[in-house]
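Before we start, here is the structure in question, set down as structure tokens.
Here the complex is missing one protein chain, while the rest keep their positions.
For reference, chains read A, B and C in written order, and residue numbers begin at 1 within each chain.
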Amino acid sequence: MQNGWLYIGLFLIVGIIVPILPLLFSRLVAPRKPNSIKQSTYECGIKTVGDSWVQFKAPYYVFALVFLVFDVEAVLLFPWALMLKRLPLFVALEGILFILILVAGLVYAWRKGMLEWL
Amino acid sequence: MNLLNDPIHFIAQWLQGLLTGWGLSLVLAKVILALISITVTILFAMALAIFLVWVERKVVARFQDRIGPNRIGPYGLFQPLADIIKLIGKEDITPALADKFVYNLAPVLALASVILLWAILPLAPNIYGVDLNVAVLYLVAAGALGTLSIIMAGWASNNKYALLGAFRTVANMISYEIPMVLVLLIPTLLAGTMSVKGITEAQSPTWFFFLSPLGALIFLISAVAELGRSPFDLSEAESEIVAGFHIEYTGMKFGLFYAGELLHAFTFGGFTAVLFFGGYRFFGLENLGPLVAAAIFLVKAMFGYWIIMWIKYTMPRIRIDHMLAFNWKFLTPLALTVLMVTAVMEKLLAGTSPWIYSLGLFLANLAIALATIEILHAFGKWQRKTEASTKPALQAGQYYEEQNP
Amino acid sequence: MTPVQIVFILCAVLILGSALMVVSTRKLIHAALWLIVTLFGVAILYAILEAGFLAVVQVAVYIGAIAILFIFAVMLTRRELRDKSPQLRKNWGAAALLGLLAFAGLAFLVTSQPGVGRTAAAMPDGLDTVQALGKSLVSPQAYLLPFEVVSVLLLAALIGAVYIAFTRKS
Partner (left out) sequence: MSIPLSWFLILSAALFCIGLFGVLARKNAIAILLGIELMLNAVNINLVAFWRYLDPAQMAGQVFVIIVFAVAAAEVAVGLALIISVYRRRNTVVADEIDMMKW
């Protein structure tokens, strides 16, 4: 199994090097005449106002939150799904109990109106 | 093993013999071979990405009743090469206020996260990078790197449009990741393994598409959303946030994002084929030889890619609130239901004959689909009724009179 | 030095260096990005330890969800605290001293135990760790109860977080 991960590691290294090559090549051949107007922030020709790193609205965070909880849940279900075929029926019911407990959370967020984009 | 039947392994064996013949140790020879195979795989993927630019432009032209590129080379086949030459020759503009390192890393990471998927894609029974026993989760993990690259691009550009686009895309991608991961559980539990090769082999009597058509559908929808393609292409809503997270990227860096998107779409087509349509299997035709199997796989992947393109060029863009509501209030509950029902049905029908097993699962999916449609129907009716009772439709001139009494 | 040891040392340098950047860099968003590097390094460690499932989950959950949540939170709270002001408390020297002392103590404890110089035995033949993990998670004799409790914990976290952060002001 370790050999497999070694292969993945090599794949990652080569996979990062290969996209860099055209960038380097482009660096060699492309013209480079920077000036301050060219390098300014592109906002459709209108002058930039204020800091670009603006503050965001809270719903983004709510969705990230619900996502985090369900992502962990789904990932934890993988060992269960893997073994389902080899174990008796009540194992399926355990997984369903696991899912239903979390569905309560989704229902709660829904009822509270947290899934609205407002 | 001979040259005509299985050229790839033939060449690999020959090379290994050559390298050990030079006095290299077996481990080193194997590492060098692995490096060569990795490089070949990645170059193949890149060449495919270039080819996909042409495919995409041709197909969209056909959808829109045009001809598409037809000047350079036969059928305009060399058009992408000309595009690449153009992109390489373009000046690389970096915004003065950008966070340079993160800004340059983001496009590389975006493409690398897609290329990484090719490490586990089984092209044929014996042509695959590595047969991980957690391959299905590996797909999710590589997707996480893609999400990261978008946030990095949006943030490092120091541009409000870019940041807004990145945040929208990420909100969209992470939301649709939930139904996708839930649906990935279905092939896992049907096959009893997480290795993609194992899943392909497990689809020997029936494709998982017939055991779980709803699962395949949800996977396709969430894959389209994951890719940020139309109708879920909020990241680049031209009328609102210009080009989205890659607005500040020029030249080849933009090209990397673009190539990454196309290759990602094709790769997801490939994974749809592997997880639900039997991968390289096609009525025993794959036994003819690895090249035939690889061709079958690529055709299936291209078909999946074609469906993704079909959706892209047919549907209008969806508003962000609709999109998130569609995911959280419809797709996720549906995916959970399908998962639970499949798990129970799988256990109940485990001992029966393959025919009853397949038919039972298929009918269960059909029942869920019908129930869903009925619920949606009733809900729509109810909503229309409540809206009609609370807000009577405006008569002509009524609005004006209300505003100007 | 075997190749695995070299990989381990590179990986350790990556983890510790990026962890130092996490606690010392001035821009909070950079700290979050460095945390991602640390998490990735830890994932590589898991792969070295032949815990493939954990390595992939580390990337999928930690980088794909937790780090993204951090970045979102940084974006949501950045109006007031400018990145120009000092990011460390005044008594950071004491904290650094405490950290060093704790490390010295832990390192002494660890190295003084018998048997820490051992190297790992080969994995037992035919053991698929993911399957063994699945089996122990769902069997009532092993870890079924923690498995279900995790679900309750996540439910509590979801409800709590939604309630705390987003009770709409009336």
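Definition applied: a contact is a pair of C-beta atoms (placed from the backbone, for glycine too) under 8 Å apart; a residue touches a chain by one contact, two chains touch by 3 or more.
None of the values given here were measured: they were computed from a predicted structure.
The chain not shown here is in contact, across the full complex, with A, C. Residues of subunit A that touch the chain left out of the display are 2, 58, 61, 65, 68-69, 71-72, 75-76.
Taking the whole complex into account, subunit C touches the unshown chain at residues 2, 4-5, 8, 12, 15-16, 19-20, 22-23, 28, 31-32, 35, 38-39, 42, 45-46, 48-51, 53-54, 57-58, 61-62, 65-66, 69-70, 73-74, 76-77, 79-81, 86-89, 91-92, 94-96, 98-100, 102-103, 106-107, 110-111, 115-121, 123-124, 127, 129, 132-133, 135-137, 142-143, 146, 150, 153-154, 156-158, 160-162, 164-166.
In the analysis below, only the chains that are shown with their structure count from here on.
Every chain gets a centre from its CA atoms, and the centre nearest the mean of all protein CA atoms is that of A.
Sorting all chain pairs by how many C-beta pairs they have in contact places A-B at the top.
Averaged C-alpha coordinates give centres for subunit B and subunit C that are 29 Å from one another. Once the centre of each chain is set as its mean CA position, subunit A and subunit B turn out to be 14 Å apart. Residues of subunit A in contact with at least two other chains: 1, 4, 8, 53, 56, 60, 64, 66-67, 71, 75, 78, 82-83, 86, 91, 95.
Touching two or more other chains at once are residues 132-133, 137, 140, 155, 167, 174, 177, 194 of subunit B.
Subunit B contributes residues 31, 34-35, 38-39, 41-43, 46, 84, 87-97, 104, 107-109, 111-112, 115-116, 118-119, 129-133, 136-137, 140, 155, 157-161, 163, 167, 171, 174-175, 177-178, 181-182, 185-186, 188-189, 192-194, 242, 247-248, 251-253, 255-256, 320-321, 324-325, 328-329, 332-333, 336, 339-340, 343-344, 346-348, 350 to its touches with subunit A in the complex. Partner subunit C is touched in their complex by these residues of subunit A: 1-2, 4-5, 8-9, 53, 55-56, 58, 60-62, 64-69, 71-73, 75-76, 78-80, 82-83, 86-87, 91, 94-95, 97-98, 101-102, 104-105, 108-109, 112, 114.
Subunit B meets subunit C in the complex at residues 102, 132-134, 137-138, 140-141, 143-145, 147-148, 151-152, 155, 167, 170, 174, 177, 194.
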